[in-house]
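What follows is a structure written as structure tokens; I'll ask about it next.
This view holds just a subset of the chains, kept in their places.
As written, the chains take the letters A and B, and residue 1 is the first residue of each chain.
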């Protein structure tokens, strides 16, 4: 009973080219594995080439140059980007009904924008500002003096400590905590005295922050997540870090205090960067890596400690051959002893 | 004032054998370190053999073959399993009182089963179904269209995004977030466009999910946690992952998008698996490991990147002897130079 489109419509949406029947009806998008004759599947990762051969999908979205016999194709230069466009058109995002739940507690000095939605058990503190068409989910906490930009969504149970600023069109997932105290202690005689954390967190526009991720406030200044950055779940950004714009931080990554990253930092899962470093633009950090030194723009690093990823690969492959090297070393030692014996004899 | 059992009663519960006095009164179970004469202690890990020698416990639960002079023993083939049975009998789990708190908000189109309990400030969305004898803790959020199976417990502050399905007899600990958007972005010209995440999370029966763990929804299809899987705290399961049945994922582990694991995957703490992999049944991943490749059934791997755990141990032990190898190499080089000098001389 859903809407049905023609393959040619989809091609028009994304500036693509149909190879096959542009009139083919498309009911939905599905994975290669699950798609049926009315579905558009997509081949955006070469790992799934074999699945494409046997898919029952009516049509396949792919990059030019791909051939999948027996299937209509929708060819476009950036198929993953096209997929986003097609899905957005087929499933326009919905917003919850505007209005403030009678079960929310909004301070009289707070301001909630036009068509904003504040769900049950949310708390909005003194002097906080929630922008137009913003969504504050159930049980979310917006501390005193916070700013939530227009069209931003705070999912249920997000916590913004007082003074946190979140830009426009951001998405903050459940359980994320922005603005908790940075981890700053002065240790003297074995005791750790708390250093007051008086700064704040600033999240620029178009940022997405994953579930249960934590971004701590600066000690005095800001912790800043630059425009268009995307943080996955369970990421940790410590006090005073500046990251972005355009950072892409996968799950369970962490950046320690005061480190500053340039544009488009990419960190794969479970990697980390220690504090007080400077990373140039476009740095890529492989999964599980630990960065202990400043990095030039464009660096692609791996390992603990992080080194150029090709060096790391070479080292790791050599580590795997250490037993051979050791055997060869023993063999050479034996042969040298032999030679020494003979040479001894000859002189 | 608690109930008191006889050691022989306990033996009957678990099909074990008493070596000593079956009439010995047992008031409770305690650790070897803290147990007194009325307590049953347990020796399920050989590391604690020395503690068993000096425990004040009246009786010790252990596997056949163990001898601890001066103590009555309860011997059973699977003592840790027996411990679970004994504790369950001594401390039958309690359920909170049935009923919906007047401070919960349950949508009129939601359905809450018989004898279910919904605590204060919980929210149950449109069309959601909560099974019989299920428990929805304080401040938990059950989004629209979710299903919570019978006898499942959602502890306080759990969040289920809309459409999440949780089976029967599951336990989801506080702060866990199921169904947040997967981390999917199409990057073009340095900007990251969100790819709509339209799938859902399915948690099968008898699953336990730890505190602050996150399981993201599939992009189009499902993220699925198979029957009887147990996830510890702060675990991350990305979109489209299929894991289980019977997975055992320790704290701070992560599995990246679209990876599929067979039965009984075991991951030790802080290990990770990258996306788009296939892992066979019974794979074991050691602590801190990073799996970058498909694994056969029964593989036991360690290291970054993961290799067979014996190879990893051997490599690591060789790495620790690298300084010796290097010294030996220098020694050989010197001796060769000597030989070359002499040979030069002799020819």
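Just so we're on the same page, a contact is a pair of C-beta atoms (placed from the backbone, for glycine too) under 8 Å apart; a residue touches a chain by one contact, two chains touch by 3 or more.
Here the structure is a predicted model, which is why all the values come from computation and not from measurement.
Here 2 copies of the chain are placed, and the complete complex recorded in this file has 3 of them.
What we mean here is this: only the chains that are shown with their structure count from here on.
After Cα superposition, the angle needed to carry subunit A onto subunit B is 120 degrees, rounded to a multiple of 5. If you check the complex, the residues on subunit A that touch subunit B are 29-31, 33-34, 45, 47, 78, 80-81, 83-84, 87-88, 91, 93, 103, 119-121, 137-139, 155-157, 171, 173-175, 208, 210-212, 228, 230, 232-234, 246, 248, 250-252, 263-264, 268-270, 287-288, 303-304, 316, 319-320, 322-323, 325-326, 329, 332-333, 336, 339-340, 343, 346-347.
Here subunit B touches subunit A in the complex through residues 105, 121, 123, 139, 141, 143, 157, 159, 161, 175, 177, 180-181, 183, 185-188, 190-196, 198, 212, 214, 216, 220-221, 234, 236, 238, 252, 254, 256, 270, 272, 274, 276, 290, 292, 304-305, 307, 311, 314-315, 318-319, 322, 325, 328-329, 332, 335-336, 339, 342-343, 345-346, going by the rule given at the top.
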